[in-house]
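A single protein chain has been removed from this complex, and every other one stays in its place.
This part shows subunit A:
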Amino acid sequence: MAKRERRVGYGWPVLLAIGVHIAALMLTVIKWPESTPDPTSSSVVQATLVRAETATNQPQQTKDATPPATSQPKDQEDASQPAASPPPEPSDQPTAESDVQIPDEVVEEAKAQAQRLQEEARRAAQQRAEAERQRQKEAAQRQAQAEAERKRQAQAEAERKRQAQAEAERKRQAQAEAEQKRQAQAEAEQKRLAALAERAAQANASSLDELISEEQQSIANAEQASEAANGFKNLVRRYVEQSWNLPSNISSDLRAIVQIQLLPTGELVSATILQSSGNSTFDRSAINAIEKASPFREMSKLDASVRDQFREFNLDFNPEDIR
């Protein structure tokens, strides 16, 4: 009879208990492969941004005198060419069964403007053809100056890093002297370079350069604006899609164009049927969708110039049959 074995010690239980806790800890620390949820783009509803009031607020507008696109005929034109729509996905909601398209009207407008601006710049350069040689010289000088500036900045950056390292090292190892000398040297160098650059900058300031850089700036602005407009457009489309409850018993070839007016804060002023589908239920559902989707708070984050494009625009409700 091995009775002594019956007394149970605590060695094994301790090991087992610690094992249990380590296992539990591992479970929390280990990153499980996350199951990436399918991007449920419910873009089964397609509303088309037919026209945007393209009244950009840029200073160049006075020069260009772009006539704001008066809309009705153009509207129809755009509406008649549906943009490439994503393949309609089957959705759980039978109510949202169509496609939304917004043609890149706004983007194109912005691009056109950018092109115009470039042309303007070129013209300005030609008008000053007699100053061409001088300008080239100046440009070369400017380049040299920019180069110096860049070099100085890079050096300053490197120097800052080195300083930080040196400080840490000083604390630890008290190797202060050599480091300080190097710093002093570098600082002197920096000052010298800075003075040089400044002098060069003063010498080379000219009205032509300013003009050119201004125009470049405005081109960049226009590009940025077009990007922002694109983002907002997609947003509006998605919101309206999500809140559109399509009536069940309507034919698929209906189509309505709704004009939307927004406040700068994104709140809805009015949504009116511009071109009725002939089916009042359908029209009402479209207006309901917009009312439900509003306000579009993201509008207040847009630039003022881009925001004005969206003060008034049209949405084309065009459900495509996917049954």
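Just so we're on the same page, a contact is a pair of C-beta atoms (placed from the backbone, for glycine too) under 8 Å apart; a residue touches a chain by one contact, two chains touch by 3 or more; residues count from 1.
To be clear about the criterion, contacts and distances are computed from a predicted model.
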Response to the item:
Out of "Tol-Pal system protein TolQ", "Twin-arginine translocation pathway signal protein", "ATP-binding cassette domain-containing protein" or "Sugar ABC transporter permease", the chain not pictured bears the UniProt name "Tol-Pal system protein TolQ"
Practice prompt. Check the options A:16, A:146 or A:168 and report the residue that touches the missing chain.
Written response: A:16
Practice prompt. For the chain that got dropped from the picture, name the residues of subunit A it touches.
Written response: 1, 3-6, 8, 10, 12-14, 16-18, 20-21, 24, 28-29, 31
